[in-house]
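Only one protein chain is missing; all other protein chains are in place.
To keep things simple, chains are lettered A, B and C as they appear, and every chain counts its residues starting from 1.
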Amino acid sequence: MNLAEKYKQIRKYSEQICEPLETEDYVVQPVVDVSPPKWHLGHTTWFFETFILKPNVFNYKEFDVNYNYVFNSYYETIGNRVIRTDRGNLSRPSVNDVYKYRAYVDEAMIGFLSAEVPPELTELVVLGFNHEQQHQELLLSDIKYILGNNPLFPTYSAEWKDIEQDTAAPTFIDFSGGIHEIGFNGSDFCFDNELGQHQVYLQPFSISSQLVTNNEYLDFINDGGYQNFNYWHAEGWDWVQTNKINSPMYWHFIDGQWFCYTLNGLQTLKPNDTLTHISYYEAYAFASWKGMRLPTEFEWEIAAKSFNWGQRWEWTESAYLPYPGFSKAPGAIGEYNGKFMVNQKVLRGASVATPQNHSRITYRNFFHPHLRWQFTGIRLAK
Amino acid sequence: MNLAEKYKQIRKYSEQICEPLETEDYVVQPVVDVSPPKWHLGHTTWFFETFILKPNVFNYKEFDVNYNYVFNSYYETIGNRVIRTDRGNLSRPSVNDVYKYRAYVDEAMIGFLSAEVPPELTELVVLGFNHEQQHQELLLSDIKYILGNNPLFPTYSAEWKDIEQDTAAPTFIDFSGGIHEIGFNGSDFCFDNELGQHQVYLQPFSISSQLVTNNEYLDFINDGGYQNFNYWHAEGWDWVQTNKINSPMYWHFIDGQWFCYTLNGLQTLKPNDTLTHISYYEAYAFASWKGMRLPTEFEWEIAAKSFNWGQRWEWTESAYLPYPGFSKAPGAIGEYNGKFMVNQKVLRGASVATPQNHSRITYRNFFHPHLRWQFTGIRLAK
Amino acid sequence: MNLAEKYKQIRKYSEQICEPLETEDYVVQPVVDVSPPKWHLGHTTWFFETFILKPNVFNYKEFDVNYNYVFNSYYETIGNRVIRTDRGNLSRPSVNDVYKYRAYVDEAMIGFLSAEVPPELTELVVLGFNHEQQHQELLLSDIKYILGNNPLFPTYSAEWKDIEQDTAAPTFIDFSGGIHEIGFNGSDFCFDNELGQHQVYLQPFSISSQLVTNNEYLDFINDGGYQNFNYWHAEGWDWVQTNKINSPMYWHFIDGQWFCYTLNGLQTLKPNDTLTHISYYEAYAFASWKGMRLPTEFEWEIAAKSFNWGQRWEWTESAYLPYPGFSKAPGAIGEYNGKFMVNQKVLRGASVATPQNHSRITYRNFFHPHLRWQFTGIRLAK
Partner (left out) sequence: MNLAEKYKQIRKYSEQICEPLETEDYVVQPVVDVSPPKWHLGHTTWFFETFILKPNVFNYKEFDVNYNYVFNSYYETIGNRVIRTDRGNLSRPSVNDVYKYRAYVDEAMIGFLSAEVPPELTELVVLGFNHEQQHQELLLSDIKYILGNNPLFPTYSAEWKDIEQDTAAPTFIDFSGGIHEIGFNGSDFCFDNELGQHQVYLQPFSISSQLVTNNEYLDFINDGGYQNFNYWHAEGWDWVQTNKINSPMYWHFIDGQWFCYTLNGLQTLKPNDTLTHISYYEAYAFASWKGMRLPTEFEWEIAAKSFNWGQRWEWTESAYLPYPGFSKAPGAIGEYNGKFMVNQKVLRGASVATPQNHSRITYRNFFHPHLRWQFTGIRLAK
């Protein structure tokens, strides 16, 4: 597929994700980690306008100069108008205006991509594609948060399908120790944090062929897992106490029965479904309770050819750190990954919300250990 | 006008206030004191449904049982579904659904009011009218906050008119001391906090015939009023320091010139306009700087026949306290006023946002001393 | 008694209060409203050094120039050394150094007072006496807080005696309405907030001859007073919920029995003792539950000749506001009272911790409505 076609396809998918929404759903920001859907739609557009159109298209006329500080990831002050705003406080630009902005930039981009694009700009455009795909995943998880924390529990879409459960019996797959190659080594797109293929030395390890199910996690809950500090990191235990956590996000215990909010609405909990929406702290505590551990990201990368993956982001034991020789690209693009390499954990795999073909075996996702609103899961190792 | 006609008129005005809004403007809550417009529309409807229709209309079918905890002033937990929500996080019910809710309740109410209404219910219905009128004022001030804190500074309506400035020269009117009658003593509606007409003894005082203008307040600013702790209460000074306050709300100093956000959009500051959007702390500091003081609510009530009032809520020196013999009505209606009688200041008069005929000379409005989003102003006394 | 003798007597009493303390007790500050005892000893000394000695004694040599910002009520930055400190973080100056500071200033003051003192300075010295007496009361309440919140519950002194309980049966004393004189009108010392004797008009009222006892308050607790929002101000109810309040300060329910920390150590609660250490919120809620109310400060002042008072500070319904004609003295002394006249409630009477002859019938004490560490109590009115 050529660049312009690819552009159209990816841009359209963002809007398809939002089709089931009411206008009001585009606007709210219930917690700081969630962004309003209209912000995602505007911000991904701002990326193409700012990094491709404005520097490279002669006489390009900015859609609205004020959008620069509405849709920039970091709100800045412009001139003397110092106004501190949170994304969820902004009723304007309206959803209609955001769609007009998208149409305006899309037209200019398709024009631009239909001509010859020099290689270094192609690279930047492809980065824009991947950037938009990351926001597509966030759109879905943020929409779930917005609807799932509304006391009316609205359904996103009756057509939404969560994963097909793998019914094969779980086994542990053994790997011998020694030197392994880690990191991306292809010619297609990858993020800078995957680069620098290099050798690591691993001890022998075993890893589960399956992800943990709701049923297995219920055993942890029923065995008092949330009440016993021995299974938890000190910070995890603080998090449990402070936030009165006693189950995964979106679980509700009503009249003696477990329910679970899904994009299909509030449902009785299905025991054989794959567990999701747990923090790293919970993943670690569950593994401790099992007498096992989480895999490192290197173990995962070596083992992943031997099992199915891709329906949950899998917490690893690894901290998000630079690979040997990592260096940031100069300029704004260089801010993409490197500056987040502290206090976060690596997740591997992909989730039901990840756009098709967006992830790969070397892909390094990362979140703070207390976050749960992504479609996260647990794979045990020992 | 009969009750049903009055009902229709008042209910319609709430919707007229919202006519210029985009759907998105109905949803957001930028600070805790501001409520989303759709919440005001729903909450005033919930009042009639809860206190009139449900207890008094045979076989009345609630519009939606969940609205009870969405539109109640105090979010409560329902059964086992403990979900803490802030009003600004709720994208649902949608604006359309809220208007459907209004139409549904209006139909039932008009039916109810078209038959004979017993006197004690008439009283409750009239309380509902006044309740809705108070929310009409809040609708306007909240809408101003929502639009005026948006970096795009959207105009509410080009037709909006702020007050006609009184151009008469200000004078001080003298009143002799002695015993005066205070409080409501009529047969029309009043709030319980105005009741109990009683005598107070006042010292002789003088009060200004006019409200303070922007120009006079600019003198205070230019004389370093925000930098000199001597003019301020200790708590006022903390408030100035902590929040870096250096002008009234909605004022912006851009490129050496003062601008002011109004419901007509961002405008250059008009020096002769009546000052508005200042806190009690600022009103007190300004009076101190002038070598004067604010009137007490009793002085104001005695003097108000001698000057024009009604375009700004006027901060008084009085704390909001019960009149002699005040007692709360039993039940939920009794929560209306009495429970707020601590740590608040009385404001007298009415503002440009107050519905016609809603206020009167004995009316006691009240807010915390740091709040500025209402159309507040200053009248000096000595 | 001459000024020098009076000075010695008052200064000595501050040190006598601290005699039972360990050095460590002088240092800590468990909450922001409590100051370390050594700070009180230093601050009262700094007052005499700053306002009497430095401006009036030729060649007076400051004890330590740094003490100015250690013992000033408002920590300020000195030159370029910007260090934000809390009083409880300061291990130095040591307790020994503070006593040396007191001895040094005392010697200079006694020399100064032994000569002729001009009238305006006499006034300032007498203000210093009253200032130190106010800190003597704070010393006792702060020491009680420091020891009473230590898990070892140390005894302050076995000799400490709380009040003798008045065993006369409580009655309600009736007062007729009309004009009464309020405020100080003598030639002795009073604070500026009592000045301006003036007339007020009161409605007829009744007031209790006795303060509320522990027993009566236990009835409120046992009747669910802390669980029923109807008795509380909205802010009081928030305070109860947020801080999980279910009894007066220093009460502990241990193994089915009520205990109470006193300056004699932890004791079983004596039911006939006068209730103390309750907030205004609690006083109001208790009165509501009784179907009565708190007196205003004017009612209290008129009625106080008819009952015994002086063992508890009695919460009134009145907000702390200026009397007619109140004006602040120029300079630092003017900061004494006026700047606190917002968001506080007036207390009348005196407590077991108040130095003898410090209070009087026109004395206006004031605290924020949530505070409980003073020896506060309740007198009912209706």
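Note that a residue touches a chain if its C-beta (ideal position, glycine included) is under 8 Å from a C-beta of that chain, and two chains touch if they have at least 3 such contacts.
Computed from a predicted model, the values in this text were never measured in an experiment.
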> Can you list the shown chains that the absent chain is in touch with?
Replying inline: A, C
> Considering the whole complex, which of C:L90, C:L121, C:A234 or C:I361 touches the chain not shown?
Replying inline: C:L90
> Which listed residue (C:M1, C:A115, C:L152 or C:A169) would be found touching the missing chain in the intact complex?
Replying inline: C:L152
> For subunit C, which residues lie in contact with the unshown chain of the complex?
Replying inline: 22-30, 38, 66, 69-70, 78-81, 83, 85-86, 88-95, 146-147, 149-152, 154, 252-255
> If you put the missing chain back, which residues of subunit A would it touch?
Replying inline: 179, 198-201, 203, 230, 232-237, 280-281, 284, 293, 317-319, 321-322, 324-325, 334, 339-343, 345, 369
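As a convention for this text, only the chains that are shown with their structure count from here on.
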>> Apart from subunit B, how do the chains cluster through contacts, with nothing moved?
In response: A | C
> Which chain pair shows the largest tally of C-beta contacts?
Replying inline: A-B
> For subunit B, which other chain has the most distant CA centre?
Replying inline: A
> Between copies subunit B and subunit C, are the contact residues mostly the same numbers or mostly different, with half as the line?
Replying inline: same
>> For subunit A versus subunit B, what separation do you get between their C-alpha means, in angstrom?
In response: 44
>> Roughly how far is subunit A from subunit C, centre to centre by C-alpha average, rounded to an integer in Å?
In response: 57
>> What's the distance between the Cα centroids of subunit B and subunit C, rounded to whole Å?
In response: 37
>> If a residue has to touch 2 or more other chains to count, which residues of subunit A qualify?
In response: none
